[in-house]
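All protein chains of the complex are present and in place, except for one that has been dropped.
Going in written order, the chains are labelled A, B and C, and every chain counts its residues from 1.
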């Protein structure tokens, strides 16, 4: 048996629906159709009345989920693409994100964002928005990189009493496979050493974990052992694991698919620079996407986001410093 | 004669209206009423038909400005409070921010955000949102700290061919005064050495510049000379000036009023750590607001954002390292 | 949760003369429709007394504000008490109220303790918002009263969600009521909320008050339709208009809308017409309100109108009215005095946790 990242997301939702009466799924085309990416395939039939198609109203989809969560439900909202969450951002940041702090009543919603770039998708179907959500208080922002994490973290997202923005990567949907669903997992907030190493630490998350691992494998043929830290959630961000890794390697390269200004890379470097300055043997480095909208054409798209080639080049350079 | 930060904003708009037919002002209550903060006082009368009240429709206010800009106008949109721009964010990021890159037709809008905290304003009338806008490509994000910059940068914002998010600080509106309007200014993208020093660099912007200067003055009584860099615009961010300052002082403290995760502080530290690592004699440090919504009560509010006291304490600690 | 103040009946039932019957016609119609167990004059008196309390409290808030005793803004519902009290009066425990800026009346009737108001405005540590949020941004969601965010329009869909949750949980006989100003009706969030309410067919009542201004902005720059109530049919709501200065009409129309929603009819939109008889906030002298508009019939003070009716029709005597006033003032003074004695929140003891799951808090150095 083999299961994809996308199937893991479907299975997690199936299990959440099965085990917890409070769960319902709310989103455009998630019902009989099973969602634009089929992440809810078959669920409407298995759980009648609990997997509901919505109008094209991202603000109201999240607002509705917030109201339901306040009243004790555990809604999962699917955005058709992460990019469209820009029109739900106010409800996510200002309503869900502030609710517990203001009222002491928790607001356990999960907002699923099919994120990240794929070929030919262009500026409005490719975005990685974790930085917007992580910047504001009151939200947990998950960025699973593996089939196992897609499954277990989504289950955990639903079980947490706080609002979770769940950034699942579209590129991994079909590309990534595992043998089976996991039976245990790290808790939210713990990063994972995706590959152990000693010469350089790559801190990354989501689809870029796999690029980083490919680079580590490539460079290991030249005798360099790169450690790859998969953040798993960018908020909370596991500073401890990152620092421990940098303590081992002395070198830090941050890799992320989102835009360069601010964001996870900047945050990780800021944490290491402020809290682990003496651990660094060389200047830390980062690779982001470029500071333009995400291009439609595959030629441009490949160059816009970091990839194994650009990461490897930067890693080699950093190893020489 | 003396002129406040707020009056400077009014005067810049008056001059823009006077000198450029393409300029019009669009926002809630900006007309006869002169705006919630009186930043457009008298302008509707002086420039009939060019200072227009809008419905409570932030998305459409910005959308309208975008359409007008594409057709050759230079609209200035006033958000009543920065916080409400969350519902215009999609138009700002995805429409204005991508327009030039996609079509080669520039989109010269200026969106004024009355930003930042004041006592008793609470979670939804106090936000500093520059990090959200700076993260995305295609926007210039200005954060003037002085009366002079409020004036000259707003004029420059209107004259630039690209969309500008103009973060003006409400706390400075009445508190800050200058003798006269400036006749010249630094260009956009150039940071300003607000105070020269040799022992430590504080990189900051907007209202926090004044807290930093107060700290510098306090510490100079103990023999420490702090340099204060006022970024002026957080995007573009003047890495060169920052690095040159850190080269002089060897120590970096970043101060910002927005939330801790990501944002300007993280970006500045990331740039210095990656591009000027060897310039640092000690780990860089940062002070942000806390990671909760901005509290209503003055007691909590004072503790939530950085202030001269907390900055001084951190600076002293950093000077000992 | 409709905590009714003890209503002293001054006129015996027999005193309901033909003349009074005629004068109460409208109220009665309303009352019949909402299946009240009380006679219409009782309902009217009860509502009036709530209006008096709301006004009394808000007058006090205004004076505290003028005295510099309140941080931040003070936003009053002066003139809108009839609408607002009617919004609260037909709700019961298990219902949802999502109030907005000018809903002192509805909040109180729905069960908000006076002390909540005082504590929130005065920043007491013991208030429901514990100094974290202030003024109108208060609520007790666990008791069905939502805590609004400022962004107008956002609370409609939240109310829809709360009602869906009740349906999921198998509750019965509930309704939700939320309010909006005519200005907020231009917000995209409001539209999405209205549409999704109709799609989900939840028992929702949306009471919109056109008080003719959004801050300083007059209707001409807010919308261009002939009648805001016409928006109802575009969503599949049932809609109607009401004179927001006429308490009997408000009780009738809003009561009926609540009843229809509770009975499973489509969502309800009521558009009330009033004038905001205060500044946008107490910092605002509302000098932009033209003298002409102050002469319009929608510019009447609903409280004065109700009072005049009650006195004129001998449903209440001046002495009782005085007693009610005094009682309201005493209650308010009491709440304010209590809150004023209470400690303010302190930064040192504040836990600065935006998450309920403390172990997930990530406050970097």
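Quick note on the criterion: a residue touches a chain if its C-beta (ideal position, glycine included) is under 8 Å from a C-beta of that chain, and two chains touch if they have at least 3 such contacts.
These figures come from a predicted structure and were not determined experimentally.
Taking the complete complex into account, the chain left out of view touches A, B, C. Shown as candidates are A:28, A:64, A:103 or A:264; the residue that touches the absent chain is A:28. For the options B:14, B:32 or B:73, the residue in contact with the chain missing from this view is B:73. Contact with the chain that does not appear here is found for just one residue of C:191, C:262 or C:276, C:191. Within the complete assembly, B:59 is the residue of B:7, B:29 or B:59 that touches the hidden chain. The chain not displayed touches chain A at residues 28-29, 31-33, 36, 52-60, 80-81, 83-84, 86-87, 119-125, 260-261, 285-286, 290-293, 295-300, 302-304.
Touching the omitted chain from chain B are residues 22, 24, 54-55, 57-73, 75, 87, 90-91, 94-95, 97-106, 137-138, 140, 160-162, 188-189, 235-237, 239, 267, 270-271, 274-275. Where chain C meets the missing chain, the touching residues are 153, 186-192, 195-196, 198-199, 201, 220-226, 228, 230-231, 233-236, 266.
Please note the rule applied: only the chains that are shown with their structure count from here on.
Among the chains in view, B has its Cα centre nearest the centre of the complete protein Cα set. Centroid to centroid, with C-alpha atoms defining each point, chain B and chain C lie 38 Å apart. Chain A and chain B have CA centres that are 30 Å apart. In chain A, the positions touching at least two other chains are 59, 87, 90, 94, 97-98, 101-102, 137-138, 235, 237, 267, 270, 274-275.
Each of the following residues of chain C touches two or more other chains: 129, 132-133, 137, 149-151, 188-189, 353-354, 361-362, 364-365.
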